[in-house]
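Every protein chain of the complex appears in place save one, which is left out.
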Amino acid sequence: MAMIAAEVEPTYLDNEHTIASWLLTKDHKRIAMMFLVSITVFFFIGGFAATLIRLHLATPEGLLQPSLYNRMFTMHGVIMVWFFLIPSIPTTLGNFLVPMMIGAHDLAFPRINLASWYVFNLSGLVLLYALIMGGVDTGWTFYTPYSTVYSNGYVFAAALAVFVNGFSSIMTALNFVVTIHRLRAPGMTWARLPLFIWGIYAVSVVMLLATPVLAMDTMLLGVERFIGVGMFDPRRGGDPILWQHMFWFYSHPAVYIMILPGMGLVSELIACYARRPIFGYAGMTIAMMAIAILSFFVWAHHMFVAGISVYSAIVFSLTTFFVAVPSAIKVFNWTVSLHKGAIIFDAPMLYALGFVLLFTIGGVTGLMLATLGVDVATHATYFVVAHFHYIMVGATVSAFFGGVHFWWPKMTGRLYPEMWARFAAILTFIGFNVTFFPQFILGNLGMPRRYYTYPPEWQSWNLLSSAGASILAVAYLLPLFYLGWSLVYGKRAGPNPWRATGLEWLTPSPPPKDNFERTPVVTVGPYAYDPETDQYVTQDGVSHA
Amino acid sequence: MPSATLRPETQYATLAQQGEVAQLGMWVFLATETLFFGALIFTYYLYRLSYPEAIAEAAKDAVLWCGSVNIGLLLTSSLTMVLAINAAAQGRRSAATGWLLMTIGLGLCFLGVKGYEYVADYSDHVVPAVNFALKPGESPVSELFWVYYFVATGLHAIHVTTGLGLLIYILWRLRRGRISAAYYAPIEVVGLYWSFVDTVWIFLYPTIYLAGRT
Partner (left out) sequence: MNIEAKEASSFPFVCAWLLLLILVGLSVLSAFQGLALWAAVIEFGIAAFQALIVFLLFMRLKGPPSLKWVFAGTGFFWLIFLYGLSMTDYATRTGWPTK
């Protein structure tokens, strides 16, 4: 697959070398790489807080002062949710791949895309200011009236950071929606879009419709915190639970903001490494859009014991069960896609399989929590903590790492060392389960979340969890080293090292500045793999042996 | 001549496509704005339904004539804005400039009236946390109304100011010949934003100024 044109045109990395050419770039690929750096930084800051939490909980006596412990879990939550998980896949892989997968030369609004990166970092700086000045102890949910009246942390700065961060989400999502609607290459119909694009589209819709409500909510919180009077103030007839309603109107869909791009991404990986088309493509797209829409109808299941009416709780419990249907469709389809495939257990596939397993465990325990009576007992215990970590960390972070490995040759032009990557993928899976499965048991025993201490008889499970966390830390740090190593010493990747079918694999690795020399014409759907003959057809209709 | 210098950006095939996509982008943004202000108005109606008398009592002190003059100013500015777009689309540059200037003038008048009203509110002791006193017959719920009032009108004023900035930018582009009959999407997009800010006031107006009348 020697491409003559590749020698002529400079890649997006070599195009220009000045710092300004990066900081003022309009190229979606460079912006994606800049986001990758920012997000990695926040991932390790949030991870550092998590490390301290697990170290503290290794013994009942603990390590940190109670107030510092509160600040640590708050910072861990705020950073991981808004500064890593929500932007993770969309801003990095999404930014890099959306135009390439649909055959466009850039996103619709490159300047807004760049502005999104600046706004993201600005909000990050505001948050770091809050962190350095003394932190916040409310938990990432900022429940009123504690956050508005009693907390003595930097609630205003943290709320401001979340507010500003929302602009970044909206700018990125707006770009994706308009780009996917209007800049697809000829022949790239909706039914031929790769599932990753469907995932990004679904998540963008959720971001656009949910984030403004959170923005207004944090705005009102900031006002109340700043002037001492506000809309959630019960002394003036206000309803503190109103904060929770509007908060979860965003933050429950936010869980799907985290998982939907992962669902799309994993579909790409499974098809490529099983050398089979994804089973039930149409069902997969419908399921993703259904999840996006249903995610808005379930928010009060976070509030069953918060003081909402019991009738309302019944309604929300019921709607929560509905979300399980499209989620289960997806798991079935992934499983069937693997059946009779010629499975290659490379690192991205190991991450993808980890995603499916962990998502299933997280999803099934979600059904237990959706049950009204069960939730009253398990609410705010470690059972909930374990449940959402299985979805958000187990599934989403696995998908993110799998995606980074899969498209690493495309982004950098270099292959990563396969054995190290497989080792890291397996270590992630083991470390994750050792960390979080004991937390299901602890929750079942009744250990409440966010408490800085516990009775000594629970120490063995806590110790096991902390031991798992150290394995997980190694597994997350490893890629930093071998991926960094591969930047210099990695073997050069051809345009299509995985023999995949997407349009992004038609251009050289790394791609030239404008992605494609000529706008590609699409004639077939994605995933035209044949496990029998080992042939595959790229989306421009060319068959490869 | 000016249009000869305009080329679509790399990701677009034609200027027409670029203009259409810009317009769609603005509509997506306006959908998020709808939810942003919609959430605020939700808190208002929740409390108004929960405490109808108390909110009505508080809203008596809103300055009706200020809000009414302002809704007139904004509706008129939406008209002049659309006339500016039409003129630009037809390549009548000086007419477009005139209508734009008038739109900017009306926007400034709006902010002037708003500023006057804030001063009046201050002397009426209805500014929560700064200068607030319950009047006879009022309940503490009053303060909720006034928090809503300042958040809503403050945010709206920020939007008007942003719109004025955009209008001035468009005026500059128009004078530089970078908006023409061949490519007038920028003025159309800013017009969308401007009329949307007008629409927000249409919804805020009855919640603030008409709630306390009998």
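Note that the chains are named A and B in the order they appear, and that numbering of residues resets to 1 at the start of each chain.
Simple rule for what comes next: contacts are C-beta pairs under 8 Å (C-beta built on N, C-alpha and C of every residue); 3 or more make two chains touch, one makes a residue touch a chain.
Just so it is clear, the structure is predicted and the values come from calculations on it, not from any experiment.
Asker: Going by the contact rule already stated, which one of B:Arg7, B:Lys135 or B:Arg213 would touch the omitted chain in the full complex?
Answerer: B:Arg213
Asker: Any idea which of B:Val63, B:Leu79 or B:Leu134 touches the chain not displayed?
Answerer: B:Leu79
Asker: In the full complex, which residues of chain A touch the absent chain?
Answerer: So the residues of chain A touching the missing chain come out as 181, 209, 213, 234, 237, 239, 241, 245-246, 249, 296-297, 299-300, 307-312, 315-316.
Asker: Identify the residues of chain B touching the omitted chain, counting contacts across the whole complex.
Answerer: 16, 19-20, 23-24, 27-28, 30-35, 38-39, 42, 45-46, 48-52, 56, 64, 68, 71-72, 75-76, 78-79, 81-83, 86, 89-91, 181, 184-185, 188, 191-192, 195-196, 198-199, 202-203, 205-206, 210-211, 213-214
Just so it is clear, only the chains that are shown with their structure count from here on.
Asker: For chain A versus chain B, what separation do you get between their C-alpha means, in angstrom?
Answerer: Chain A and chain B have C-alpha centres separated by 35 Å.
Asker: Going by the contact rule at the top, pick out the chain A residues touching chain B in the complex.
Answerer: 99, 104-110, 112, 170, 174-175, 177-178, 181-183, 208-209, 211-213, 215-217, 219-220, 223-224, 227-231, 233, 235-239, 242, 246, 249, 514
Asker: Quick check: in the complex, which residue numbers of chain B touch chain A?
Answerer: Residue positions touching the partner: 9-12, 17, 20-22, 24-25, 28-29, 31-40, 42-43, 46-47, 50-51, 54, 128-130, 132, 139-141, 143-144, 147-148, 151, 155.
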